[in-house]
Every structure is written in C-alpha cells, then in structure tokens.
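Have a look at the structure below, then the notes.
Part of the complex only, each chain left as placed.
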Amino acid sequence: MGNVVIDVMLKPEILDPQGQAVNGALPRLGFDQFTDVRQGKRFLLTVDGEVTDEVLEAARKAAETLLSNPVIEDVVSVRAEQDVDASRAEQDEKDPGR
Amino acid sequence: MKVGVVTFPGSLDDRDAARAVRAVGGEPVSLWHGDADLRGVDAVILPGGFSYGDYLRCGAIARFAPVMDQLVPAAKGGLPVLGICNGFQVLTESHLLPGALIRNDHRKFNCVDTRLRVENAQTAWTSDFEQGQEITIVLKNGEGGFVADERTLDELEGEGRVVFRYVVPEGGRNPNGSYRHIAGITNERGNVVGLMPHPEHCVEEGYGPSLDGLPFFTSILKQVVNA
Amino acid sequence: MSTSTASSSTGHVPHVDTVGNAGATPDHEQPWLELGLKEDEYQRIRDILDRRPTSAELAMYSVMWSEHCSYKSSKVHFKHFADNTTEEMREKLLVGIGENAGVVDIGDGWAVTFKVESHNHPSYVEPYQGAATGVGGIVRDIMSMGARPIAVMDPLRFGNLNHPDTQRVLPGVVAGVGGYGNCLGLPNIGGEVVFDDCYQGNPLVNALCVGAMRREDIHLAKASGAGNKVILFGAKTGGDGIGGVSVLASETFEEGGPAKRPAVQVGDPFAEKVLIECCLDLYKAKVVDGIQDLGGAGLSCATSELASNGDGGMQVELDLVPLRDASLRPEEILMSESQERMMAVVEPAKLDEFMEICRRWDVEATVIGEVTEGDHLVITWHGEVIVDVPPRSVAHDGPVYHRPLERPAYLDSLQENATGSLAKPTTGDELKADLLTLLASPNLCDKSWVTDQYDRYVLGNTALAMPDDSGVVRVDEETGRGVAVSTDCNGRFAKLDPYAGAQLALAEAYRNVATVGATPLAITDCLNFGSPEDTGVMWQFEQAVMGIAEGCRELGVPVTGGNVSFYNQTGDVAIHPTPVIGVLGVMDDVARRTPSGWKTPGQVIYLLGTTRDELDGGEWAHVRHGHLGGRPPKVDLAAERLLGEILVNASRDGLVDAAHDLSDGGLAVALAEATMRNGVGARVWLDAVCERDGIDAFTALFSESTARVVVAVPRSEEVRFTDMCTARGQVHARIGVVDDQTDGIDVQGQFAVTLDELREAHTRTLPAVFGE
C-alpha cells in the first residue's frame, strides 16, 4: 500500500481569510515570531500497490483537475508519501527537544 | 435572574439568545469576548454564529478569548452554561465538553426544522422537559457532526450524558452525520450543556417552527431561583 | 490602526506618471484601447483636463466610464422612470434613484432600504467567490445608507439542469450565497432558481439586500466640510479584481511586467460581519458625516463619488492606503476591488471616537486624506500629484450613448408561432400526468436542495420565507411592523414581448407581496440583458424599462433603484431579456401574514381572477413541448391592484387563512403546492370556472393568466369574504374545500393524485442531479 501526498495552497495574490484569522490569533497566544500565515489543503491518496510513476502522474492530473481550483489555487507539490516521512524523521532528529 | 450572553466577533444569534431569555422573564446581560469579566451573571449562553468566521476550526479561536479565561473555571465550578451551535463548538474546543463537531457528512450547510428526543431531563437546562419528550427545534449549521472515540461515546451514554438525540427512522440518517445520532450532551455535573440545534429560534409564536425552545430558558430560571 | 502606516512601499519610490509629467509629455502613447475606452472618450478626457491624463487618471476614468459604472448605454432610458413618477409615488420615497440604494418610509418613523444587484460574470468564472462577493457587495450598499441589513434574497438563473457545466456553477453559487450570507447573520428569505438553455454561458446571479433604520439615521455618500477627514476602513487593499488594469502598471514599470494580479475577488464574510457591527456602532455614536462603500471600481469610485456629491474638493494620499500586497502600483490601488472596505468622512473633533470604535471591533482604519476648499480631487503618491481632476467629470459626467435600437426581425414569426397547435392532454389521466411532469420539471420542482443551505431564521424576525410567496421580516420588535419582499421575472415572457414581460415580472412580484398580506410600496430592479451594441437587445431594453416605468405608475409604486447588467451573451446569442423585479411591501404586524399552504379542514377554496386561454410562453409549453412562441399572458394592472387590495384587507380582517399566487404552471401547480405545504388535502371542482370563463379543464389547470390567486377561507368568514369581493367587483369562484380525508388532491371528474405522488414528483429532481 502506498500513499501520495498532494499539497494545494491559495495563490499568493489571493486573499486567505483563514490564514489571516490564524495570523491574528497567534500573537494573542504569545506566538509573536510569525509574520504571516497561509492555510492550504493536504490530500493523502492511497493506492493498493506501489506508487509508480503512472500513479504519480494520475495524482498530478487529479490534483490539477479536481483537487485544486486553478483560478485561485496552486498545486504546490505531488509526491510519494515516503518523502514526507523522510523529511519528518530528519526534522525530528534536528530537534531532539521535542 | 441574570443570564450572560457572550458576543465574540462573528457571533450571530446573540441577540436572539437575549430575546429568549427576556421571553421567560430573565434579564440578559451581554458579555464581551475581550473582557475577562462575567459581570456577576447566574448563567451563561454561548450563542450561535461564526466566531472568527469559523476559520481554522469552529470555535477554535474563540476558545482563547479573555472572557473564556473566566468562564472555563466558573463552569467547572458549577456555573450553568449553554452552548448553542457555535457555542457548543466553543465548549468542545475548550474541553468543557468531550468530542468535537466536524463538517456535516453531506458537506453542505443545512437549515431544517428537526425532531429531537430529550434523553436527559435532569440538566440545568432541560429540567422543564419530560424525559423522552420529542420536540421540534431549528437546526442550521455546516459543521454539526458530533464525533468522539468509542470509549467517550460509551461513557457519555453510560452516564446519561447524551441530552438530545435526532429522531431518525430505524436505519435512517441524521441531518449531519453525528455519531449515534447525538445532538447535544452535558458534562458530569449537568450544568454545562451543548447542542447543535437552536432553541432560541423556537420561543415566539409566528417566528419559528415551534415554542419548544422555551423550556430551556424556563429550566434555567427555576434552577437559579431554587439554587 | 493609525493615521500613518508603513505598509506601503518603503524607501525606493519607483517612477510614477505625475500630473507634471503628463503636462510635459503630451504625446506619450497611452493604452486607452486596452482599458476599454473609445477614441472619442479618450479625447474627451484630454479635453476635460486640457492635457493628457496621467496613468492613474486614465485608470480612474476608464473604470468609471465603463458600462458597469457609468450606465452609459442605459442612462438615457432612465428618463422613463422619472417621467412616470407621480407625486403620490414620490411621497413614499425618502431617498430615490441615484444614491447607493433607495429608501422608503414604512411608517412609525421607520425607513427601509433595499436593492438588487448582479454579479453574473464573476460567478461564472468562480462560482463560489463570485456569488459570495455579490452578496457582500449589495450588503455594503445597504450599510452605506445608515441601515442595519436585515435580510437577503438571491434570484438565480442557470443553463440546462443536465448540462455538466451547470453542475459546476450551481452548487458553487449556492454555497457562495449561503457561505457569505449565513456567516453575516442575515436571513435569506427568498429568491428564484430558474433553468433555461439561454443562460448556459451566462448564468445570472442577482443578490438583493434589505436594511432598516430610523428615519433620522439615513446617511448619504458625500464629502462636505473642508478639513474633515477621509478614512478608509475595513480590509486591506490587495490586487483583487484588477485583471486588465495591469497593463497600466506595466507601463510605469521600468523593468519587467507587474506581478500576476487576480481577476477574481475573494470574500471574507467574517471581516464584513465585523464591519457591519462596527458601522452600526459608528452611526449610533453619530461620528460619521458621509459614507460610501467600496464596490466596483474601488477607491476610484468611492473618492470621486464622495467628492462630487459634496460641496468641496478632496485630497488623498494614496501611499497611506494599507496594502495586502506591497507591490501594488498606484493605478492598481485605485482600481482594486478588494472586498470588505468602506470610506467615511469624519469631522476632526470626532476622529478619536471613530478610531476607538474601530479598534473595539479590530477594524483597521486609516486617515488617507481630507475634504478641501477647492473643487478638485487631488491624489498624491509619496508627495507627487498623480491625479488632479474635477470629480464630477469622473463620477457623473461620463459618456452617454443613444445606442441605435430596432425591433428584432425574428419577433413576428416568434409571436405567430403560438401554442394553439400543440397536442394537449384531454383525459383525466393525461392531465394528471402533465401535472406530475410539471411538478418534477427543473423550474417548478422543490428548491429545498438550494434553500436549505441558507439560514432563514437568524435575527429571529423571519415571519415567512421559502417556499412561501414572499419573504416577510419584522422590523419593529415592539409593534411587529415589518416588510415583505418578492423577486420575480419570467424571461420567456420577456423574450416574446419585453414590454409586457417586464410588466408581468412586476405584476407577479407585486401579487406575491400582496398575497402574504402586505401593501406593496416600492420596487427595485436588476435588468439583465445581452449586448447593448446589438440593436435588438437595446430595443428589448428600452421596451422593458418603459414597461416597468409605466407599470409602476399604474400600480402607484416608485422605483427606488436597481442595476443594469449588459453583455450577458455568448457570441451573438443573448440571454432572454431578464428584468428581475423586487417588490417591497409593508405590514403593520407581520405576525398576521398569510402563509401559502392550507391547514384547516373544511375551509373553502376560492379562485380569485379570470382564467383565459393563455399558455404561450408558459411552463406547460416549455416542459411538455420545449416550445416558446406566441404572446405572453395579458397584463392587467388594474386587476392586480384590485386583487392586491382584496388580499391585504382579507389578511387584516382575518378573512383568509392561506393564499397562494398563481404563476408558473397555473392553477394545477398552485393547488399542488398549497396541498404539499402542510400535507393537507383538498377536493376541487372546475366546472363553474370553465363555464364562466369559457375554457376547458386543461386551460383551467395550466393557463398562466395573471391577477389570480387561490385562498382558503374559514367557513365563518365566507359571507364577509364573498360580500367584499362582490362589492369591489373582484371576480371570484368557489372551487374547492380543504379536506384532510382526501389524500392529496381530488379534481372532481378529472383525476385524483395522492400526496405521495405529488411529493415524489416534486422533491426528487435537484437531489437526483446534485446529490442528497
């Protein structure tokens, strides 16, 4: 069983009320290091077998036709899940204080 | 009797909740999200609406308002609190009530008159109902699906803390996909009640589908007077 | 939230086209064509300024002189409205056409404002955001009059229900209307959902808002009093809706083009909700001297209109505008259509209080200029003058076209092709089958898939909403005084005869308001048409305007304002002319409104009005034969007026318990709707009506003759009711009785149809296409 992760974000020039709301709330909770917040979507698509190039290509097509609205959103990444886990593990190592 | 009604930015049904309190002879007191002050009220209503636009998650940002810093300990100490719709969402986000409310299973906002069964007529807000009574109350939300893990659900049922259930024909679907048809719940003490439907829209002849919302407000009136 | 801000570009100020520069470079080529200006319009700007415009000025003129903002093709026809407004009509108006929205007096010191507007094209491009910002825009118009918005409505038109693109557009539009309106806390109390192939590439998304205030709280859009501050408040300005204007910005860029600018606007209903509450607090504190919403043409419109309606000039420092996107150029800032912004004119002494109220609501407010002694609008960018114009020339003295018009040649053959030759049902079974087919058809089917997505209860003042004939809301909580509003238009009728079609829309909305027991007071209209450059379309437009104007005079209700939407066409093919009319009526106690469904067994059903053989353009011909031809039903406004009086009196005196107007699908559909409303059946007989009006059962059931309603009369009131009708000359016939023993409707001698059959047909259509 394999997974494909697709990330979709509002285009940078498009107003993001949700991100704005988070941005407004963070300082009130004492988080003042962040200057901006944007909120997007993350899709996790599962396939029965391996994530082949064909699967990725299909995922990319789905991302562009169904999962995003090209008028206001960008597909920022389509990748096999392993990549994420890898980067996550790496990250966790960097910061043992978690 | 003074019942506080909290206004968050984006609260919508605060005026309606105040009107309902007035309808039974209570005195509504408006509470401002930014003031860490409950103004000596005897009970509090967290009204419906879209606090902070319901961005991020419903009720997630409102939970951190200064007024909540006062309300959470007061509720834990027994102050009667009713969370309606968005107010219910604020209560779950604040962990005063268990579970969470997610997007309706059909993914649409849904405004319908809905039948509820009163499963617990002993809480601060439901004592004027009969156990098992069926009532008609306005339901209107986009994220009203009540979810919790199995253990929590069993616990709620075991302790009689499910206060309202959607009346659904055998095998049928409820209006938002709530687990076990749950429309409203209470905390262990029975002073904090949250539900998705809107009793404040059912208190005036000619302006709503029923008068079945009135007992919520008469219940709290008696409770406070007797306390 | 201060009088200055660092959010605009800092340090390096790129080159801008200043007034000085424009004077020195008269021959500089400008992209007026790309901005939609005609050569003579560009020349006119040069004549007004006595030099070439700066690029910022060109931006302002081009957008303000666009069809959308200047009404250049439609303006000349509005004289029909003025010419047909009598003293009686004018008395009801506190504010008339020309302001952001008209205001009517509803008595007891209350004033109500309402207006309908289109957001058609944006909703086709991006259905959710287009529809959402359409609602947002009309609500700000209502707020700018000083009113609290109290309800919204959404007349919608889509292409074929089964076309794949309808499945993209409709759910998005509905979710957008609901997403925005629900989040604002405004009850949606009605609207329309109409399907017709002619709207396939041009869906119509019209939005109406109603607001209420005390008479003395009316605010106007004007900048007066030299030294008063000009404040921009609400959301930051971004690149929203700029699209084409970027050609201008690219002009002034030294290297490369401008960043990509979105042509769609994204709404933030939460920001608008907070803005509403903030404005209401500002009005209450009496710190606002003049106010204007920012809608189409953004700051260009707000500054030039405020200045031109005032008694002085205005000076604005554009670099003080808080930006969401620091790379925006001045031309773009002037034209940005970012949502959720307002502009106020405030006396210096009240500035602190103004700012304090904004702070309480967390609304960003910035002083960006002030009212000046002169008579020019002067806009600077980091100290350099980039605009120096007479504001009237931008806002009001735009070009006026007398576009050629001509009755289309196709009309004769269209009108000759009447329904007379179509095959009609004759047996009871055939009649029943046609009724069920009609009830399931896209235009007549149950619309709750749509309307359940709208909050109709919020604010706690809704006395009637969908699916009743009008939305009814309480304005005064003490007395119950309130208003009823309905919107209507049958585009097929307007296609067959635009003058009559417009009057039929007016008549139907008027009748719907009277049916619930309210006295019609005033109208607003949204005129959706094809290209004004098409002589046939222009002729339709003139006909419709005349129809409305003359119809309003006959009914004694003034036009308070509205909106024109041209260019709704795909290639050469225009939509049916669609003049949507919204009628507003008043009731002294809305608790007494008349609902559309009957409830009480034994009550007597009367049909008011005369039925003629009028099926052309109607729903039966459309659904059963896909036919459009002939002439629309006869307009009889005197009959509508009389019927209205009967209905209002009957409601006031408690003579009727239910009333439902007859329109699309005729008597058959009205009976079915009144039966399904509460699930209480009826026995009906048609013989007397057929005999009196000289028609057959089919015509009695499906004709769409106007000025008709069915009412349910308590037995105890029957004599008083019929006496009233007789005394006033109202045609009436006893056609049935409410009967809970009848399952559904029993049309005697013809057919019986059960409640299940009716509901099965009526409720399945939209869920079958769009999902449960």
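The first chain written gets the first letter, and so on, giving A, B and C; residue counts start at 1 in each chain.
By definition in this document, a contact is a pair of C-beta atoms (placed from the backbone, for glycine too) under 8 Å apart; a residue touches a chain by one contact, two chains touch by 3 or more.
Just so it is clear, the structure is predicted and the values come from calculations on it, not from any experiment.
Composition of the entire complex, written as a formula in the shown labels, equals A x2, B x1, C x1.
Heads up, the rule we're going with is that only the chains that are shown with their structure count from here on.
Averaged C-alpha coordinates put the centre of subunit B at 36 Å from the centre of subunit C.
Measuring from the averaged C-alpha position of subunit A to that of subunit C gives a distance of 40 Å. Of all residues in subunit B, those touching 2 or more other chains are 52-53, 55, listed in ascending order.
In subunit C, the residues touching two or more other chains are 268, 270-271, 362. Here subunit B touches subunit A in the complex through residues 52-53, 55-56, 61, 64, going by the rule given at the top.
Per the touch definition, subunit A reaches subunit B in the complex via residues 17-18, 20-22, 25, 28-29, 39.
Those residues of subunit B that touch subunit C in the shared complex are 9-10, 12-13, 15-16, 19, 34, 48-50, 52-55, 106, 108-112, 138, 140, 142, 198, 200-201, 204-208.
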